[in-house]
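Provided herewith is a single structure, encoded as structure tokens, for subsequent inquiry.
Taken from a larger complex, these chains appear in their original positions, while the remainder are omitted.
First chain written, first letter: the chains are A and B, and each begins at residue 1.
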Amino acid sequence: MRREFCKIISNFRVANNVYKMVIESKSISKEALPGQFLHIKPSQNYDPLLRRPISICDLDQDKGGITLLYRVCGKGTRLFAEIKPGDNLDIIGPLGKGFPIFQNKKSAIIGGGIGIAPLLILSKWLKEADIYLGYKDETYMTDEFMNYSDDVCIYTESGSRGTKGYPIEALEKNINRYDIVYACGPKQMLRAIKRLCEKNLVECYLSMEERMGCGIGACLVCACESSNNDEYKKVCIDGPVFNSKEVNLDD
Amino acid sequence: MIDMTVNIGGRRLKNPVLVSSGTFGFGKEYSNFYDFNLLGAITVKGITLKPRKGNKPPRIMETSAGILNSVGLENPGLYSFIENELPFLKKYSVPIIANISGNTIEEYSLMAKELNEHVDFIELNVSCPNVKEGGITFGTKPESVYEVTREVRKVTNIPLIVKLSPNVTDIGEMALAAENAGADCISLINTLMGMAIDIYNRKPFFNNVVAGLSGPAVKPIALRMVWQVAQKVNIPIIGMGGISNWQDAIEFMMAGADAISIGTANFYNPLAPKEVLEGIKEYMIENGINDLREIKINGGVK
């Protein structure tokens, strides 16, 4: 973990409100693991004030390239979208606990919307996982996933591309094929996946989101409900990736 | 020779740059960014007698140039703190300030007694706005500030800092009560009581409804309060509230603070304490200042 000013290599729109940014950091990219995130300062001034957590989407460890995929949804990400190649960003990373990698298990990766971001590098490292991606309507980064896996299934709510419907419907049918499921996406999707996997005794890892302060375990604001009722988990250092059994996703 | 040391209740800090309770955990995390030994002191996460789970998430919301937090004093409790957290910090030669909160005066006293031999300073948090029981009442009435300070004073012989709540009409009055009761130092400000509403779900954003505001947004208020307290008391003052850079730190010291403490800034700039320290040092050299007390605007006249 370090703090570094990283150069922006590229930053462009890949879909409506979704951008792909490549930054350069030899040292961070060398340390980084799938599922970890960067904590990025959106402004030099004090509004917006806090850093934004963004997952590592892809890594080019030789060149030191780190790919990020982000959705513009507020002040901070709006500023990210304005950054030009050659500019610098103030970054802390890599942070958090990533996905555990088991090469000899049959894995499924399932992502919804912008939640696909940390799954790309995971699918690259896992090599042989089956991939289920869900979108509202417009799809993005599907080609990249296809580079890393032969089994990429695309679902859209609107049916405009891939199969109409939700990826979890397909996962449900195939759940018995898998030893392990990795997931990232909206909370209600994670909740359904957790339930599905636990019912079928399939190991399951979820990447969670919570608002953060420090990003490194010092401020205790990123608490998420854990299965141990006596304490909260800290998304920033106990996660963002949790074994489904560690966390409680009920509202 | 420039002298950055600060004397608080007979104990010397090597410099006036501290880090604030609740924003620096129990230290471990920030040790990745710089050597703790360069800090004046570390104030650890606020502790209570018994472990506390803290408030239900969400616990933070960004506001314009500030944050609202509703951690609710999550901590492992006094004894686990002494056993499990202190040993790491003791590896450094940096003074440790334990920040304590109690529901009753007896709890404060018991904690202070137990901590007396383990830490360098005790800071009484009489102001945390997140906890419904206790806390809030102590800090908003001079009589209660007086009483809790006096009782804790009886059981501890290490320097005692009283940390004031800004949610009061007359902060000077609170500081005076603490001084009269035997406090060695005043620290201020704790967070301002704020609120946010989730307009899409038509409910308060935080389960606790109110939350604590900190960060650059509150700096002008904090600075004013430090100034007011400096007009009132003769004991040292630790100033905090929105300090982000060395210029802010110098403002607080000119207003009357003997030391300053960095809180929220750690989140957006983990190197803030180091940078502030370096900035102050350079400022002193450039301006030929040997002793930071010289820069107080009222020059110590009280």
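Keep this in mind: contacts are C-beta pairs under 8 Å (C-beta built on N, C-alpha and C of every residue); 3 or more make two chains touch, one makes a residue touch a chain.
Here the structure is a predicted model, which means the values were calculated and not measured.
This structure file defines a complex whose chain copy numbers, by label, are A x2, B x2.
Simple rule for what comes next: only the chains that are shown with their structure count from here on.
Computed centre separation for the pair chain A/chain B is 36 angstrom, with centres defined by C-alpha atoms. In the complex of the two chains, the chain A residues touching chain B come out as 1-3, 41, 46-51, 92, 210-225, 230-232, 237.
Remark: chain B residues 22-25, 28-30, 32-33, 45, 53-54, 57-62, 64-67, 69, 71, 74, 215-217, 244, 264, 266-271 touch chain A in the complex.
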